[in-house]
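Before we start, here is the structure in question, set down as structure tokens.
The other protein chains are all here in position, but one chain of the complex has been omitted.
Chain lettering (A and B) follows the sequence in which the chains are written, and residue indices restart at 1 in each chain.
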Amino acid sequence: MNVSELMGSCPVPLSRYERITLGHGSGGQLMADLIHKLFVPAFGNETLAALEDQATLEFGGNGERLAFTTDSYVVKPLFFPGGDIGSLAVHGTVNDLAVGGAVPLALSAGFILEEGLEVEVLERVVKSMAEACTRAGVRLVTGDTKVVERGKADGVFVNTSGVGRVPAGLRLSISAARPKDRIVLSGTIGDHGVAILSVREGLAFETAIESDSAPLHELTRLMLEACPSIRCMRDLTRGGLSSAVHELALASGVGVRLDERAIPMKPQVRAACEMLGLDSVYVANEGKLMAVVPASDAEALVEAMRRHPLGRDAAVVGEVVEGHPRYVVMLSSVGGERVVTRISGEQLPRIC
Amino acid sequence: MCLGIPGKVVDTFEEHGILMGKVSFDGVVKKICLDHVRDAHAGDYVLVHVGFALSKIDEDEAKETFDLLEKMGGLEEIREPKT
Partner (left out) sequence: MKYLDEYRDPRAARKLVAEIERIQTRPWTLMEICGGQTHTIVKFGIDRLLPEAIELVHGPGCPVCVTPLEMIDRAHAIAVRPEVTFTSFGDMLRVPGTGSDLLALKAEGCDVRVVYSPLDAVELAARLPDREVVFFAIGFETTSPANAMAVKQAERRGLSNFSVLVSHVLVPPALRAILESPDNRVQGFLGPGHVCTVVGTEEYEPIAERYHVPIEVTGFEPVDMLEGILALVEQLETGRAEVRTPYRRVVRREGNKQALALVREVFEVCDRKWRGVGNIPESGYRLREKYSSFDAEKRFDVAAIEARESPVCISGQILRGVKKPVDCPAFGEACTPQNPLGATMVSAEGACAAYYAYGRHLAGVTG
């Protein structure tokens, strides 16, 4: 069995499914297949093909570049512990800009509203967005509204696009990682995913865990000031830590080694994952980022991050290696090793 | 089969004619059926599988594994793990 055969041109078709399933939106292999085999080839340009969290475009002549990103938010329920679809949307788009080193400037918002939605609910969402914009120092400058029939949307779907300014000379890229670089996380994983699950029908449980959705632009600016040698940053979202490190491994053509014991996690998040049989590396995050940095600068970076409230649990969780390129290996808490494969679709609770 | 994890009984009550309880897994609290472990009370640890407590965890038996390990020799005898 040839490793490169597995990762190269895949002999099996796009997916077994003739229709889109929820798994295609989960940030795992199914979604990656959709992106690599449908979207990227269709639009045929290098900027898209780089698949960074934001696109940076040459603009004007002074060396600064424009960062441009887009995201859609379909979270259910609309309001969850620690946030709502509105604040999630603003934070998420700000973060996609911030991890590219951009200063976020402005957002747009496209609303798709379901017929029958209470206006009061929309008011709450919009108010939350406005507050999030203020906190993030961005303005929401343009928007659009559409309504679809009852049953065609979960109340509200939001798309937010954002633009930001990348200082001259700053070139972060997911393809820039080199062997011996360290992988740093800004804090605990799994909070957002568990917070959502805790209010999901059929699985609900009581917990103090809230979504960690938050704007990371101040933290990223602080990080870049303290450590200009940062290779790249990525915000952790669907597909969890696994998706982020896989994207890194693939784009940079390197291997990644993670240390399970070093990965910060709140005890309640861990307990919820154990209870439902979920692997925390795949659980969704918000308000958290991963940074890749040369080994000699890792400690200083972590120290700098810990001085900011959103980075107080920052830690080195792994390293980039030359061996097993494009694969992620994890050292387990008892000392054995396993390969972290990319999850196919949505992670489901198990009884087995 | 058999994903079962330990949780601490916080509260017990009757619901629809059977014994239920609030069980805490490190602060994550779920409503669990205690009808198969009717002698479990607040403070006890139980093993939970698909929302059902199947057994009370015996603290003394739990300690035995570690007593056994201690008898196997001190930490200085541990060899380096295989890599």
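To be clear about the criterion, a contact is a pair of C-beta atoms (placed from the backbone, for glycine too) under 8 Å apart; a residue touches a chain by one contact, two chains touch by 3 or more.
Quick caveat, the model's predicted, so the values are computed rather than measured.
Asks: Thinking of the whole complex, not just what is shown, which of A:Leu78, A:Val163 or A:Leu276 touches the missing chain?
Replies: In the complete complex, the chain left out is touched by residue A:Leu276.
Asks: What is the set of chain B residues that contact the non-displayed chain in the whole complex?
Replies: Those residues of chain B that touch the unshown chain are 1-6, 8, 16-18, 25-26, 30, 33, 35-38, 45, 47, 49-52, 54-55, 57-59, 61-62, 64-66, 68-69, 72-73, 75, 77-79, 81-83.
Asks: Could I get the residues of chain A that touch the absent chain, sorted low to high?
Replies: Touch set of chain A with respect to the missing chain: 1, 3, 6, 11-12, 15-17, 19-23, 29-30, 201-203, 267, 270-271, 274, 276-277, 324, 327, 329, 332-341, 344-345, 348-352.
Criterion: only the chains that are shown with their structure count from here on.
Asks: Going by the contact rule at the top, pick out the chain B residues touching chain A in the complex.
Replies: Residue list for chain B touching chain A: 1-3, 5, 7, 22, 25-30, 48-50, 81, 83.
Asks: Give every residue of chain A touching chain B within the complex, in rising order.
Replies: It is residues 198, 205-209, 267-268, 270-272, 274-275, 277, 335, 337, 350-352 of chain A that touch chain B.
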